[in-house]
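Heads up, one of the protein chains got dropped from this complex, but the rest are sitting where they should.
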Amino acid sequence: MVLLITAVFLILLLSIVIPLIGLKLKHSSLRKISLILIMLACLISIFLSLQVLLGKDISFQIFVSGTAFSMLIDSLAAFFIIIISIVGFCVSIYSISYAEHFESVKKRNFLVSLMALFILSMMFVVISHNLLGFLFFWELMSISSFLLVLFDYEKEETKKAGIFYFVMTQLGTIFLIFSFILIYINTGTLDFTNTSLSPFLSSILFITLAIGFGTKAGMVPFHKWLSYAHPASPSSISALMSGVMIKVAIYGLIRFLFIISQQQLWWGIAILIFGTISALLGIIYALKEQDLKRLLAYSSIENIGIILISIGLYMIFTYYSLPAIALVALFAGLFHAFNHSLFKSLLFMTAGSVVNATHTKNIEKMGGLVKNMKYTSLLFLIGAISISALPPFNGFVSELMIFQVFFKSNSISSPLIKLILMISMSLFALTSALAAACFVKAFGIVFLAVPRSKEAKEAKEADKFMLVGPAILAILCMVIGVFSFQILNFIGEKAGVSFDLPNLLWISIGTFIIGVIAYLIIRNIGNKHSRVSETWGCGINSQNSKMEYTASGFSEPIVTIFSSIYQPKKINKPTFYDSKGVIFKEGQASLSLIKFFEEYLYLPPLKMVHYISEKLYKIQNKIDLDSFILYIFLTILALLIIVGVVIR
Amino acid sequence: MILAIIIIILLAVSLIVLFSRSRKTMNYVTVLHSLSIILIYSYLLLRFNLPISVLKNNYLMLDAFSIYEILIAGIIFLLAAIYAEGYIKSLIHEKEFNKTNIKLFYLSYNFLLFSMVLVFSSNNLALLWIFAEITTILSATLIVTLNAKENIVAAMKYVFITSTAMLFSFIGLIFLFAASKSVNGVSTLNWDVLFSISQQISPQLLFFSFIFMFIGFAAKSGIVPFHTWLPPSHSKAASDVSALLSGVVLNIGIYAIIRMYVLIAPTSMGPAASIILMIFGILTVAVASLSMLVRTNLKKLIAYSSVENMGFMLIGIALGNMFWVLYYILAHALVKALLFFSAGIIHRQSGSMKAGNIKDILKLQPLACFGLIIGSIAIIGTPLFPIFFPKFYILTSLAQSSLLLCLLVLFFLFVAAGSFIWLIINLTTFQGKEKIEKYRIYLSMKIPIIILIVILFILGVYFPQGLQNLLKIITLKLTGN
Amino acid sequence: MISFFLFAIVNILVVLILAPFYISLIKKVKALFQGRKGPKLFQAYYNLLKLFKKESIYSTNSSFIMRVAPYINIICSIVAILFVPLLFIPDNYFGFGNIILFLYILALAKFFMALAGLDAGSTFGGMGSSREMSISSIIEPIVIIIFATLAFVYNSVNFFEIFGATSVGLVHASLWLLLIPLIIVLLTETARIPIDNPETHLELTMVHEAMILEQSGKNLALMELSSGVKQVLLMAIIINLFFPIGFNLPLSLIGIGTSLIAFLIKSIILAISIGIIESFIAKSRLFRLPIIFAIAFLLSLITLMMEMLL
Partner (left out) sequence: MNPVLIDELLKISLVLLVILTTIIISRRNLVSLINVYSLHSLVLSFIAILFFLSEGNYTFLFAAALTIISKSVLIPILLRWTKWHMKIFTDIEYHYLKPVSSIFVSLLIIIFSFFIFSKIKDYLGLSSLYYFGVIIGFSLVMIGFMIIFSRRKIIVKIIGYLVMENGVVLLSLFIGEMPLLIEMMVLMDLLVLVAITCILGFGMDSSMEEFHKKLNPFHNWFNRRAKK
């Protein structure tokens, strides 16, 4: 088994190095080889993790710069390796032709090698069982994703996104380092052994862990970087980042929750509340978004919120010692993480081919792409259906499991907790409905009706590989959705958990039969032939794209309903011909929504630190020598006083 | 015998430099000089059992710690010499460096290397003090060689602040000298003797002299209240020289502080001394990382990051975690040299260090930018590079003493990392409007950058066993654990 | 196995036949209240047959969505029928009957109807689907809270078990409080007056109608039929939950017959009451709806809390 792991490591290492060798080589053979190598590595790791899921865990040691990192692949790690390798497999297929879209050859090679490094570091984060090892690969993951976010650095907004992303990851890593040190001091060993701390210390540990992993996962107060980093990075990378990297953060949170022994109630409630808020805010911001990839980024925040809700439920139910329901909640969270990684990377990849075809990210400029990008729109539709949790697909199953856990919350004793659960359930329902609305808007505005710009009209279908990658994911979504009952029962037996899920297989067979019968009946009753003519425009014969509904128009009712959250500011500056302001000449109107987190949460501390550093630099940067000598004189006096005091 | 060899080499080198006409031979000889230093001392390290006393009244004595520091200095000097070959040629080309300066530059370069070797090998603290003074003077001349006017102001500040503070450490020496008399009659300043009798010396007097010594050598290594000379002099000096200053000359201060702290640590005043070191260390990390935040000048930013790293080493010393502090010194010297070398190339390309007028540098000098990015990622302490492990372990021992301080230091490291990346990204991604022609960079300037990047990658992933044993021997001798 | 098969056929036939009847019944009741004679009771059947005969016209800008949406709608409605037992409960139900699945199947139908609205590229379709999606996303929490209360009271998530319990006379007193939010949900889902005006083609008031404006011929018929079916299902839920008198009698021809007649009577009364509600209330503005939904949400939450906490 260890042989396989070393094989995976070597193959990935090779795929990092190969493109770097031929950095200047024009033709893409080197890149293709390394991508195929990545695919091979992913397949081996899928086989490996299936072995672990069925058989027993694998533990081994690797030596990095003198210190031994102990590695362990248990069922939790294996589950996340499956996620990483499936998405890695499909993204590498996708980027065989996606990488060719970049103009300079060096960039293409760099993209492929950094992607291999990114996948390698994520896999090793998941399997490392040692505090230092975890931190080692965790920072490696952040650095490689940082370099990837900074990929097309010419654009101004990529630079801003890169800096914002780096600063937020660095902030998260500090809290992680602090919590690891806290654990290391208490347990004495660097390996993951469960720690029992005083209540005060363990809640500090919990807070730092939550902030550390929350920043990386995109929990609400720390989610802002996601909405900048994902649109800025290349689509194959943002598929990997929001599909997989966020799940690695969730893996970290779960792994360390297993470690802390006495857990307090308020932890579970805090995670639940933050999860609900991130779900609600995530989807609400996604609804108002005009940038396609930012819309998907915000919907990742929403899905992360849902996963955090299930983790919060798991912690609450374990606190009330109801293991059966708790395990169902945990499996719901993991299953949703798996589903989300599938359909989110599917959506990002298809969005990537759309952005490539129309050379813009603004959905107000797209439209009518379904005419000449048939397969991409079909794949995006499947992704949209499964993300808005509609029945035959996998998104529905995990949300159904979460609802069932909510419905079982009657067995909890304390009424206050039940009330919180009920409110979070209703908000959760609201988010899943809003998600449906958001993706109707996304699919409808981007693909349907009349193209709104020249590029949208001439958009060509993405080439072969950019369809094969997402297609695999789409098929997976359908298969897992339909066979969910069988898969989960199989896992349930192994883990001793019973899910009472409806057997979607039977239901889909039933629907299929009814569908065929209905189609036959309708075909011979109804009139056979059909005709194509102009859309009804109340008598105007030429229907142009201006008369169509736009994205902001579509989300306008929801913006007015949730205006307390959006705080929309309508600004219009009309100019008139006459002084009395009667005959209107021209004007400019704009609707700006509040950037709450940026203006109130991130900027004030930054301004304060800037102010301090400005003041500090002024003191140090005087031209003359005297003030420096004066500082030294005063420090020497101070030191002497200390000496006088210390020496008795 | 060893001292004789070194002096002969130095004389030969300086004679050749004085009389040779062509710059190439001068540079060639300097490279040979630093290479020979490395070879001699690594031979000594491997063959002889340490410590070896050089002079009869063992004023000069080589033990594992001093050879380790000499080797670091030798490596950085060698790389700087290789870098200087191309760098000085381009400076002359730009007429920033006239003929007379070259002789002065190479002479003071070699004498600085010689005095560095003497500093690290001097067992007698007074000798250590004197050679430290000489290094101050020599590095001041090196700063002034680039005959831009404001270098004089920077050099003046450097000389004044360091030498006045060093006077105070001489007072500390005098007190130490008087204190050692009280033990067995004969008063001595030889470190090994002092180390053996440090228990018997009255702790109060020892603490008194430690404080005065600390003032002097803190100024030498840029600890906060005394660091004000460091940013102007390192950013004004030629990049080659500032790589030397940051990488190696600052180590003298840390070396002396370790030597002194080891004397006082086992005594009853040891905890008081470590508290003072801790206070200064945290103050340095705080002030340096905060004032890094709004920098637009790249070399000033790198200078402030040296101040911050010195503060972090001070914290490591105060906690008694010597093993990782020593490794940190090596890693920091290498990364700092890499940063300054790449900054040098960028300076040659765009003529100024301000973020505003460095335009589309990534296309014009890809290697320099790559070196800068790798250097900045390494200095922040990310995994693939050597600073990650020492940073983690020092923070762990800091957390063992107090959690709050650990969080505070982590926050300041975060501010430093944020400011570093903010400037590096703004620098490398700034798009210029008009077409800028590519500045011809000589191969000899590129070799050290490539070597350093390779060394950093290797060190980051593989901790050589030989180095580990060497560091264990030193820590065993210094702190006995 | 056989009882489920019988149940499936009976349920589908009954609902499909009755669906158009209620549409024209409600129209008749409203007309009478407005002093008009109103259409014949079977007018809806004639409309459907006429539409089936007509050829279907597709807009130039529309894609496969426009062609597929009607079929998905009708199939989802028929499958949804299997979830709500009208007359009797079969002994095993093969995973059908899960409340959330029932809701999300209806949501799937709505999803495709909204997409079809957007597909034609006309302003009416876009406006209809945007309003439909925002209204349905606000009503969702209320529906979930209602079914959560049911799940708590009968601690099961399945219609078959819930109706099994109610038919045995285990009607909880506090459930009557749920009647009002359920009726509001019924009015919203079937696009009745206070939320949406089904008859007019005035873009100010129509929401549901706007989405199917572009449909024609057999597609329009399918859309009408599926909305009729949805209406019957929701009425059946209310009837079987609150007035389970002639429901789930022992399995025999007479039993099914009597429960059919009982269901007919009860549903006619309910349809007439819906007509009465419609003619007495004016349509409220779009942005006043959240107030109505907030009241419904509060009511259902209080019943839920009463159920849980006491």
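Order as written gives the chain letters A, B and C; numbering starts at 1 within each chain.
Assume a contact is a pair of C-beta atoms (placed from the backbone, for glycine too) under 8 Å apart; a residue touches a chain by one contact, two chains touch by 3 or more.
A quick note: this is a predicted structure, and the numbers were derived from the prediction, not measured.
> Can you list the shown chains that the absent chain is in touch with?
If we consider the entire complex, the absent chain touches A, B.
> Which residue among B:Ile134, B:Val294 or B:Val461 touches the omitted chain?
B:Ile134
> Spell out the interface residues on chain B facing the chain that's missing from view.
126-127, 130, 133-134, 137, 140-141, 144, 149-150, 152-153, 155-156, 159-160, 163-164, 167-168, 170-171, 174-175, 177-179, 181-182, 187, 202, 204-205, 208
> Where does chain A touch the missing chain, residue by residue?
623-627, 629-630, 632-633, 636-637, 640, 643-644, 647-648
The rule we apply is simple: only the chains that are shown with their structure count from here on.
> Taking each chain's centre as the mean of its CA atoms, how far is chain A from chain B in angstrom?
44
> Nearest whole angstrom, what separates the Cα centre of chain B from the Cα centre of chain C?
The mean C-alpha positions of chain B and chain C differ by 79 Å.
> Please list all residues of chain A that touch 2 or more other chains.
none
> Within their complex, state which residues of chain A touch chain C.
Listed in rising order, the residues of chain A that touch chain C are 368, 370-371, 377, 385, 388-391, 396, 399-400, 403-404, 406-407, 410, 415, 418-419, 422, 425-427, 429-430, 432-434, 436-437, 440-441, 443-445, 447-450, 485, 500-504, 506-507, 510-511, 514-515, 518-519, 522, 525-527, 529-537, 543, 545, 547-549, 553-558, 560-561.
> Quick check: in the complex, which residue numbers of chain B touch chain A?
153, 156-157, 160-161, 164-165, 168, 204, 207-208, 211, 215, 219, 225-226, 228-229, 231, 269, 272, 276, 287, 290-295, 362, 377, 380, 382-384, 386, 388-389, 392, 395-396, 399-400, 403, 406-407, 410-411, 413-415, 417-418, 421-422, 425-426, 428-429, 431, 459-463, 468
> Which positions of chain C touch chain A when the two form their complex?
52-65, 71, 74-76, 78-79, 82, 94-98, 100-101, 104-105, 107-108, 110-111, 114-115, 118-127, 129-131, 133-134, 136-141, 143-145, 148, 151-152, 155, 157, 213-214, 217-218, 221-222, 286-287, 290, 297, 301, 304-305, 308-309
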